[in-house]
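With one protein chain removed, the remaining protein chains of the complex are shown where they sit.
The chains carry the letters A and B, assigned in the order they are written, with residues numbered from 1 in each.
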């Protein structure tokens, strides 16, 4: 297995993840995923045994000393009866296995979908090809929207309400829970919970068009204090830039069509059809998990979105060569 | 000539009792033969010629679908590969699935049934032979239409399942999804028509004496399969018609903003889509039952159990469709019902497997290539069936649904359950189709290459899926750790493709210089082996009279037959549905060009409708005219 790209552009959190396992149902990191992995291994054990038994029966059937028979229709009743009993027993055994597995599965299903209270509720809305994430809160001023990245406190169940803005998507973070579809006109619910700190990757699993392959979501699990700190910073509006280069970047941003689609709270940019960029600098990835975040990749993405993610709804905005750098620096600084 | 002179009662016809045994085959062949030339070839209603074309066309589409798979494997061999972009990749995986399901999987089973069922039940042609010719042309035109559209960059790109709203008017502008929808409606017309022919052939054209409990298991499987088609295909035709209406006439069936529902599509599609899996698998069981009896050198054990299992599978297959929708947020209690029913179908399938193993246990196995492929079927299909039990569990499904685990699962089921038996079937019946044996040496190489290549290609996909790789992605980042597994899959796929090349070479070489087969090279027991290889146009010089479930093993000396059929006109024996008592001698239609013309007319309406709804208004009367011309009696002889 190859390991992650150098993590120099990302916060140390990323180093916590076991790279090849950060989107794996076999490496459960929460109670739901634990339950599912356990169920999976029970099924695998039982069904592997069934397969081995069947293959053994087949091999024995082929290798045994076969009855001497010159004409195919010279059958004796005694072995025929024995065979009927054996086949009947095997069928009965199949029934037992199937009923047992159904019961086990049903038990897990009840545990999984039992609901219960959760202190935190998120609304995740699938778009072609990114995720809009809204942290709900009784106080409207404490509600905020971000994109493609979810932060959760360790040890707490989090309710995820799933919606879609266009076509059907499916939300899946295998280390934490099974998947659930986001369907236009409906609201589905899912509970995720992380049992330890780490970064987990999720991905859209319902084919949704050109860039279905590049529609990832990152889940960062922190301690409760770190989570609260993160939440406070996300609720706040973007801080105005202080150095001249970034100021120029902001001007470029605000004077270009960027504002038609993107929002940066605290500035006049209030577009709603594309990811909220208020704190883009704080995220691990850009373009829904397509590239690691960083000034260089931000610049690359702005210059050539259709080369990096063909078909994405981010258009190519003509910029002068010297405009790219300030713009990327401005965005990078939106922590 | 006065009308009365033509009345049948006064018109003495020549019966086979009026001619000598030596003269009979040539006279019958002249009556039932196909005229030469292009018009003759397009006018034929001989089920063997149509069946042969159907089979060759099915394999042609298998090759196209296989090439699409090769393209995908090359693209996925490396992470972030830029060989194929998302637009083309989405078309390719859609064409792969659509071709394999609609243009290969279903038609190939029906194609072999079209060829073999009339021979196995001991009659001279399939029921409604002109409809049969029509179906073939409709299928051919439908398949060509969608591939030509693909070549013109109007290839369908929403997956073989075409979920709305992605495939709807808002998110798929252009004509791509229209071609898909019309191709589906169009080719399912063919599938349904063939199903009706098979049902009626089995019910009414069985040789005298072939009571229900003497019907070969092959024929039982094809019979049940035809019923599955009759009940399942209308769902997908309805769905694709509603889709095309939404797209072209602005209806709102799937538009949630105007009272429609995207999940209505999924219910209709999977109400067809799950039985579809069994529609592909049941012909596989037909081949397995036939091959096992012959090469285990005894009748298949547990005939009644297998017949009942087939029927039970048919019924249960309609109670499973929701297991494709476990992650759509349906009510949990309903989902549990579908878990139970999905697991229950393991029981009839298991019973069939146990009966076949018992047959081998008590038999004297002869390890020829057809049997090797059946053994490969056990190895692969049982594994695929068992991973299916995992998918039936709602909780497990929420993890593996729409990942490569599912891709691995259904390739184990479909290639293991349908393609391996099919390859065995080709080795087995090739002598009957062509009069020549296939090379046994190449057959063994083919088998080992196929089974190794298949497992190397598809087993790693289980792991890729469990490690988080979703389906239908055109690429994946290097840091996901899926690259090793994908590279292995691609290498396995290369071996698997090589095995098919070897197979095609074997077919071509054996056609030219294979050993001459004779009537019954395997000493098999069913009626198709009672006639020449390849069979004459009239199938049997005299219609067999069936006295046993294994007629050729029971009647070693001379086959009991009936006499008294017309020699100079096409006549088939109609028997009663259950006891197969001879009842009528119905005339069987002569060759005609009209089914071909009708298929062109109907095809033109379908293609035209993609571009303007008026095509239906103008085309329907035209199609009606052509079809009336087809049914209008051409001679007084036909009225009798």
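Brief remarks follow.
In this text, a contact is a pair of C-beta atoms (placed from the backbone, for glycine too) under 8 Å apart; a residue touches a chain by one contact, two chains touch by 3 or more.
Rule of thumb we're sticking to: contacts and distances are computed from a predicted model.
This figure omits one chain of the complex; the name its UniProt record holds, of "Heme/copper-type cytochrome/quinol oxidase subunit 3", "Ferric reductase-like transmembrane domain-containing protein", "ABC transporter permease" or "Peptide/nickel transport system ATP-binding protein", is "Heme/copper-type cytochrome/quinol oxidase subunit 3". Across the whole complex, the hidden chain's contacts among the shown chains comprise B. Across B:79, B:319 or B:564, the residue that sits in touch with the chain not pictured is B:564. Summary of contacts with the chain left out: across B:84, B:133, B:146 or B:242, the touching residue is B:242. Within the full complex, the residue among B:212, B:584 or B:617 touching the omitted chain is B:584. In the full complex, chain B touches the hidden chain at residues 3, 7-8, 15, 17, 127-128, 192, 195-197, 199-200, 203-205, 208, 230-231, 233-235, 237-238, 242, 245-246, 249-253, 255, 258-261, 264, 267-268, 271, 519-520, 530-531, 541-542, 545, 552, 557-565, 571, 573-574, 576-577, 582-587, 624, 628, 631-633, 636, 639-640.
One rule holds in what follows: only the chains that are shown with their structure count from here on.
Only residues 1-5, 19-21, 23-26, 33, 35-36, 39-40, 43-44, 47-48, 50-51, 54-55, 57-58, 60-62, 64, 66-67, 69, 71-73, 75, 79-80, 83-84, 86-87, 90-91, 94-95, 98, 101-102, 105-106, 108-110, 112-113, 128, 162, 166-168, 170, 172, 174, 177-181, 183-186, 188-189, 201, 203-213, 289, 310-311 of chain A touch chain B when the two sit together in their complex. Remark: chain B residues 85-87, 90, 158-159, 163, 165-166, 170-171, 256-257, 261-263, 293, 297-299, 301-302, 305, 327-329, 332, 335-336, 339-340, 343-344, 346-347, 350-351, 353-355, 357-358, 360-365, 375, 378-379, 382-383, 386-387, 389-390, 392-403, 466-468, 470-481, 483-484, 525, 550, 553-554 touch chain A in the complex.
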